[in-house]
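Structure in structure tokens, see below.
For this view, one protein chain was removed and the others were kept in their places.
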Amino acid sequence: MIEAINLTKKYGRRTVLRGLSFTAEKGRITCLIGINGAGKSTLLKAIMGLTPVSGGDIRIDGSPIGKGLYEHVAFVPDTLTLPPSMTVAGSLRFMGDFYRSWNPKRAAELLDFFRLNPSDRISSLSKGNAAKLNLLLGLSLDTDYLLMDEPFSGIDLFSREQIASVFTSDLIEERGVLLTTHEVGEIEHLIDKAVLLDRGEVRREFWCEEVRQNEGKSVIDVMREVYQS
Amino acid sequence: MNRYGKLALIELHRFWKVYAALLAMTLVSQAGGFFYHLRTYMNGVHRQMAERGFRTYQEYREVFRGGETFHSFVSFAEPWFSGPVVLCAAAMIFYVFFIWYRDWLGKNTFIYRLLMLPTERLNLFWAKLTAIMAFVLGLVAFQIVLLPVHLWMFRQIIPPELGISESIFAFVRNHRLFQILIPGTFPGFLVSYGTGLMSVTVVFASVLIERSFRLKGLFGAILYAAACGTAMLAPSFSDRLYPLELFWLRFGIGILLLAVSVALSWLLLKRKITV
Partner (left out) sequence: MMEPGDARLPVFNNRDPVYLQVVRHFKVDIATGRLKAGQTIPSRRELAALMNINPNTAQKAYKEMEDHGLIVTEGNSPSRVTSDERILGAIREELIAESVDAFIASVRQIGVPVDELLDIVKRKYETAMAGEKEGQP
């Protein structure tokens, strides 16, 4: 389980996270929903130890994040973070060189599934292909948890469908998935849990099926209630 | 290979094109400039000899006071020699900063990936430090290899009556720039490059202060670098120390600053760095 406990973060005088807590369970898809600037990206970066928090605790299966945990938690940022001169094949080699949890067989399958050309350079990839390679690098690590920042934003419809199909496959089975989005729309029935963020606070955290069953409300209905009250 | 080694290789690989260009520029400028200069000189000599009907270089030498050393020939073509050296030095000083900043710049911010590697983050620091030192030593080594080539060219073009060839060693001892670049003794080498290594770690620590605290960090970084510089220079202002005491004091301060910079970088990379 990924636990964020009472996280606060300030950039100078601006407070980005205000005592924020939530959990993301293993084997479940948890979605952080909020408009841009709600603190979603900062939260993921903080969980990955890419930016320090001003207060609070982050625990992953009970331990704080550190170098050992990068083999247990993979992060797919909102852009592909590789040197432009690297090739697609080079990036897979790079990952294999450093991560014990790298799964070359799965990487090869995904390369095929996404129709990526191994000899292409990072700098020459289209937006959709860059997003696919980015996802491939995260999915090909055999980690317990997978964090994704806006995996659907800014890419074409067909790339989006291909990426969505990953969520219904065994690629994410058994893992804990935590993703962010500013627009829940088409993935509403894919997610298990929704965490609604607003200005650095959790406004509501709920299991989507429970809310449908008990309250007869969709995720969007709940968002409307929360954000318009 | 361990992860530090792999990271160091990646750092070497990422700069090699620029580095190769620096080496090529040095070769072309020095060898080309010197060759041109020597040929122009000999053309002048031959013209004078033809006008005055000299038959030997000996006659020319008696009238025109020939017989200059390799060193003085080089100094006539000085810009062609020192120019690329200064440029390479400037490029390396720039790269000491840029080797970090390039990972944050642009839309492909590689620093995300680097910080998430399952290894001590200090290995990034060691890899970058290794790369910088390897590049600097490589440039110096290349220069050392080039000098005999220049000397050989000098001997081919200038007849012994007009040019006195000296040893490379003597040449380096007398040259303003090369005597700094290529110290004559092993302790001298350790002092020069030890100071260089220490300075690079101070700059690295300063860059990491800035990268951790951004604008506030910029002031912190300048303060830190200034403090380190002051600490290194301070003993020189004392007139009560013997040279050997001064040396050991500086040595001690240098080691201390190196250790502090590495420790500070370790702490910042572990706790404070932000993408």
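Letters A and B mark the chains as written, and numbering starts fresh at 1 in each.
Methods note: contacts are C-beta pairs under 8 Å (C-beta built on N, C-alpha and C of every residue); 3 or more make two chains touch, one makes a residue touch a chain.
Quick caveat, the model's predicted, so the values are computed rather than measured.
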For the chain omitted from this view, which of the shown chains does it touch? A
Of A:N36, A:S54 or A:S165, the residue touching the omitted chain is A:S165
Consider the whole complex, including the chain that is not shown, and state which of A:N6, A:S54, A:N117 or A:Q213 touches that chain. A:Q213
For chain A, which positions touch the chain that isn't shown here? 27-29, 164-165, 167-170, 172-173, 188-192, 208-209, 212-213, 216-221
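By our rule, only the chains that are shown with their structure count from here on.
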Distance between the centres, which are taken as Cα means, of chain B and chain A, whole angstrom: 45
Flag every residue of chain B that touches chain A in the complex, lowest number first. 3, 6, 10, 14, 106-113, 115-121, 215-216, 271-275
Can you tell me which positions in chain A touch chain B when the two form their complex? 12, 45, 48-52, 67-68, 70-71, 75, 77, 79-85, 94, 97-100, 122-123
